[in-house]
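Omission of a single protein chain aside, the complex is shown with its protein chains in their original locations.
Think of it as A and B in the order they're written, each chain with its own count starting at 1.
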Amino acid sequence: MSAQFASGTVGRGFGDRLILGATIALAIVMIMPMLWAVGLSLKTNQALLIDTNSVLRAPWTLTNYYDILIGSGVFRWLLNSIIVSFGMSLGVLVLASLAGYGFARLDFPGRNVIFVLVLFGLAIPEQAVILVRHQLFSDLDLHNTYAGLMLPGMSAPFGVFLMTQYFKAIPTEIDEAAMLDNASRFKIFWRVLLPMTLPAQATLGIFTFLHAWNDYWWPMVSGTNPQMYTLTVGIASTQQNFAESAGLGYLMAQAVFAFVPVLIVYMFFQKYIVRAVSGAAT
Amino acid sequence: MPGIELKNLIKTFGAATVIDNVSLSIRPHEFMVFLGPSGCGKSTLLRMIAGLESVDAGEIWIGDRRVDQLAPGERRVAMVFQHYALYPHMTVRENMSFGLRNVRMPTAEIDKRVAAAARMLEIEHLLERKPGQISGGQRQRVAIGRAIVKEPHLFLFDEPLSNLDAALRVRTRIEIAQLHQRVEAAMIFVTHDQVEAMTLAHRIVVMNNRKIEQIGTPMEIYSRPATAFVAGFVGTPAMNFAPVELTDGPNGFVSARLPDGVTIPTRIEQASLPGSKAFKLGIRAESLRICGAEQGDTAGVAQFVERLGDRTLVYVRLSDGTTVVAEDAGTSRVALNDSVGVKFDGACAHLFDDQDRGHHAVADVGS
């Protein structure tokens, strides 16, 4: 067992079991809303109108999921989310890697001042710039385009900060060995240092992907055409007519359709995702 | 294979001079060791030769090629780094061939060289592994292999043994010496460890405070140290020093009178010394023998006894308060606070003048 646990190394009696029991109870509370949504999605809208407790009893049905398959914007939104999230992640990785290498390894006039100014950007919340940015994108005709949805996320300084730190942590001996191996400056970056930053790339990529996938405000005000909705915006749009036109079961089926894939991905990449999110915070 | 010539090298970082007018010539196939305390400039000098630090003034020649303005990869030198600097994402084979592929060498030739180097270093079974999957000693061999395949005119080693444990360090040291037998190129080896320097070098360059103190064979460095710094830095335990007054001795040699009044006859010629009066006597522990309290040139109290097995070092406090280290047999019975006599072998004594320059006995001693 972990030596870090506060009780020390000996003795795990009643107290430990009590704590474990309480934690498990809390975990059940934790997943209850998700289970409730899954249950609702498996009932017909008519059955739910009478009594939502009927989720505890058969019959269950997949009609709501069938309805999604045949006529719903969900697939289009899913596609948009995938395009935007991958595009933004790729953009951030490329820009942050280049800039991180530049700040960590190359000297150019004003480097340190510029780096500090970029770090100040970490403290600028989106809300402080979103209105002007919205007007700017109107002027540039970028609303309702994929570029319009992706570009703001690429301007965030976090990736540059992370990659700079990571490049700095690589010993310069490696660069020097490569210089003696006749590698050009770009080759040192591309073939030697960049592959060594893969763990940071994974962290940054996952973090950016999650951010893009879950982002709500900007895609809502920029991608106003339903054809350009991301999954997050699309699901939100259905809540306006909550339980009325579409029906509760159908609505929950959409939600389940949206969050189950995310949870499955999360289960496989849990270690990296946790590191990405925690790393971004500190 | 060419020799190497350094001419009046100067290097500054801002206002600080880190290499101060250093000149040096290295013969073909010579094994040269740069020895000195940390911060003395020895690594900077090595990196200037490699091209990793720019040269502010002076010239570096390898054979008839002036290289100090060439990029590192173009100087035909290979370097083994302190922390190996292997590329962690490449296999051992890729690590060794990276530099050759960068100059578009034919694949067949690359394979031939890598295979030959791997055989020589006994790392053939590791070629497809990555650096993270092999031990520290094996990494060291790969780093050496990466240098060998380039068939350079000059090998540079930057404290390559400092990361190894004691046993492996000795083994690798021997292997580097053997490697030197097999290749024709010259080698420069930077270290702060005098044992490495003494055992490996044809010649040692002792550096201190950005300058060269002495260039010489290991025995010259040990027996005829050019300066007080060299005398104190090389040898374990460090040489004993004491201020002395000089008097005329027999046969034109000088005698030195220690602070406690004892006079030691030396074999240093009066005529070879400068006129000044302030001299320091330097004498190694092995030239001071422990004997019975009444039988020595002088006597004192054993303050500390270090038993090394084959010999025993005794720190003796003389009547005037100075402490000297003297040697006794491994079976010595000297105990703490014993009164002991100390016998000086004046023929092995050195004198250092007020400029810290060394003056030595006429005949080569100690060899």
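Of note:
Just so it is clear, a residue touches a chain if its C-beta (ideal position, glycine included) is under 8 Å from a C-beta of that chain, and two chains touch if they have at least 3 such contacts.
Rule of thumb we're sticking to: contacts and distances are computed from a predicted model.
Selecting from "Cytochrome oxidase subunit IV-like protein", "NADPH-dependent glutamate synthase", "NADH-quinone oxidoreductase subunit C" or "Sugar ABC transporter permease", the unshown chain of this assembly corresponds to "Sugar ABC transporter permease" (UniProt protein name). Of B:Leu70, B:Ala115 or B:Val183, it is B:Leu70 that touches the chain left out of the display. For the options A:Leu42, A:Ala200, A:Met228 or A:Ala255, the residue in contact with the chain missing from this view is A:Ala255. For the options A:Ile19, A:Leu62 or A:Leu198, the residue in contact with the chain missing from this view is A:Ile19.
Annotation: of A:Leu42, A:Leu210 or A:Met228, A:Leu210 touches the absent chain (contact as defined above). Touch with the chain omitted from the figure is made, among A:Ile82, A:Leu95 or A:Ile170, by A:Leu95.
One chain of the complex is left out; on subunit A, the residues touching it are 1-10, 15, 19-20, 22-24, 26-27, 30-34, 36-37, 40, 48, 51-53, 94-96, 98-99, 101-103, 105-109, 111, 114, 117-118, 121-136, 151-152, 154-157, 160, 175, 179, 182, 185, 189, 210, 213-217, 221, 231-233, 235-236, 239, 242-243, 248, 251-252, 255, 258-259, 262-263, 266-267, 270, 273-274, 277-278, 281-282.
We take it that only the chains that are shown with their structure count from here on.
Each chain gets a centre from the mean of its Cα atoms; for subunit A and subunit B, those two points are 57 Å apart.
Interface residues of subunit B facing subunit A in the complex, by the touch rule stated above, are 47, 50-52, 71-74, 77-79, 81-83, 85-89, 98-99, 102-103, 146. Of all the residues in subunit A, the ones that touch subunit B in their complex are 171, 173-174, 176-183, 187, 192, 195-196, 198.
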